[in-house]
Each structure stands twice: as structure tokens, then as C-alpha cells.
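Before we start, here is the structure in question, set down as C-alpha cells.
Complex shown without one protein chain; remaining protein chains in place.
Our next item is chain A:
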Amino acid sequence: MTVQPTPASATPEGGHLLELRDLHVEFRTNEGVARVINGVSYHLDAGETLAVLGESGSGKSVTAQAIMGILDTPPAFVRSGQILYKGEDLLTRPEEQRRQVRGKEIAMIFQDALSALNPVFPVGWQIGETLRQRAGMSRADARRRAIELMDLVKIPGAAKRIGDYPHQFSGGMRQRVMIAMALALDPKVLIADEPTTALDVTVQAQIMDLLADLRRELNMAMILITHDLGVVAGVADRIAVMYAGRIVEHADVRSIYKAPAHPYTKGLLESIPRLDVRGQELSTIKGLPPNLMRIPSGCPFHPRCPYVQQVCVDEFPHDLVLGDGRTSACHFAQEVRDDSVAR
């Protein structure tokens, strides 16, 4: 095993716990090549929460699958880039070593807990499976630890429910079981892919609170993947907004809501109905997200952008660093931000 089970703080000098560098992923299909991830870079440090925000097809989940090494290959291929975990590139490691990282160092929870759990085994057995296989625990020890984990995620009567099957749990409780499984090997990074999308609002609030508490208690780093701008506002430290397989804006959570610096982020924020604001006409983003087999020239967002100029059609916008450590991939980032402040 090359990746030592060292404490999360032991990242190499100046490096980040997890860092993506210029990741490119494509799907090779019969109809052609879909460029799903086109140069994604971000980093994550211990104890912090990064939210990756985007609509369907923006590549947010594929990025997470690439980190976990669970892309369906074929059709998905990592074309180039690096995924550095504690300074070491995971993409160059053989599968056996990646398996050691999976679960123990980086764990993931999925959107739909009902289909992610095996319907024919009791939940306690499923939580314990990881412990028996990976931590070499005996059946009895694994069972004891599974109960502890179920307690940790606040499943009432954990000892009594350990023999229950997934269908005997409600949606919220199932998601807790998933979280318990992900935490079994004490990971340093937790990737949560739309963890509350399938849940009702009152249950969603419970799960988001639980995730925030756990992250604090266990000092985990968390990547929260979501399309919901509301959920993100409460828990994230930083936000990366994705569009057509790229991060178009990256900033700390307060600045992004106060003054978005990319027209896409601005459009998204303006198009959601707000609970605390009574309805007038919603502003919309015209058009549709691009077909990933035919991404528009220049800036991929230009056909939908209200700020579009000739330069946007001709030139690909590189990340523009704005004064306060934020970036925006827009030729007119400064103007967009100033507009947002003025509003």
C-alpha cells in the first residue's frame, strides 16, 4: 500500500489534501465523442466543504466518479489530467492501489439510497461488509461497529434495526444507512452526490444538518455535488459552478451569492423562485444546455449569454482571477460582477 493511513493534516508541504488538475474525460459512443469534462481543476483541504453546482449534463457527477475511479470504461475515458490525493496522482496507480484509497481515504454517498443498497441483505450486514473485507474485523466486531455507526448517523434504536432490510426504512433513514456505510472506514474525504435530491424538505434539512455535524466532528473534507442553490448556501465554504464540463466560476460562498461574476451563475440565481421573495416574472436563461458532442466555439455559454460579444464566439475564455481569490471563466467577468453589485 503506497497511501499510508496518515492523519488528514499530514498533507505534503504546501499541497492540498485532494487536487484535480486539468481533468479531461470523454465518452466514446456510437454517435460520436462527447466531451464531458473539459479541464476541471479544483482543490480541497481537510475539514472544508466544496460545493460543486451544476445542471444535469454539466459533468459534476462524472468528476466525482473519476476521483473515485468508478467511471464506466468504456464508454468513459480519462483523456488527460491529474487527480492528486496527498500529492500522489491516483490516475497513474494500478487498480489494486486505487481500491485501497476507495472507502478508506475517499468515500462516496449516492443520490438514490434505495437503489444503492442491496435489497436482499440486512443493512447491518451491508455496513459490516466493508469492515469485514477491508478492516479484517470478525463478524461480531463488525456487527458491534455497525451499530456504533448507525448510532453516529442518529438512526433511532440502532441495535434493534440492524437486522432490518432496506425496504423497511424510510427514505431519510436509508440515506443515513448510506452515510454510515461511507463512514465505516473513517475516510478523510466524503463525496456526497446529490444526497438529498430524492428527499422531502423536512427530511432534507435533517440530512444536511447531519452531514454538517459529522464533517465537523470527524474533521472530514466534503465535496457536495448538487443542483440546488439553496442547499449549497447553508453548508458550503466554497462553490464551483460547472457548465458544459468546465468550472465557470469558483468563489467563496458569500461572494458568489452577493455578486456572481459569471453570467451563468447570475442567470441561475435570478431564475430560481425564492421563498422569501414574492413572485414576479422570473428571469430565465434562454435556450438549452449544449450538446456535449457539439460544444459551441469560443465560450460554451455564448449562445445563451446576455453579455455575448464577438470575442465570446471567437475566443475561449480562460479563468480570470478576480481580486479576492475568485475566478470566473468569462471575458467580461469584471462587468458581470459590477452589474451584480449594482443590482
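Following the convention adopted for this analysis, a contact is a pair of C-beta atoms (placed from the backbone, for glycine too) under 8 Å apart; a residue touches a chain by one contact, two chains touch by 3 or more; residues count from 1.
FYI, contacts and distances are computed from a predicted model.
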Expected UniProt protein name for the omitted chain (select from "Marine proteobacterial sortase target protein", "Cytochrome c oxidase subunit 2A", "ATP synthase subunit b" or "Peptide ABC transporter ATP-binding protein") would be "Peptide ABC transporter ATP-binding protein"
In the full complex, which of A:S115, A:Q133 or A:S283 touches the chain missing from this view?
-> A:S283
Touch with the omitted chain, as defined above, among A:V40, A:I83, A:L268 or A:V336 = A:L268
Where A:G87, A:G234, A:P306 or A:G325 are the choices, the one touching the absent chain is A:G234
Go through chain A and note every residue touching the omitted chain.
-> 55-56, 170-173, 200-206, 208-209, 227-234, 253-254, 257-258, 267-269, 271-276, 278-279, 281-285, 288-289
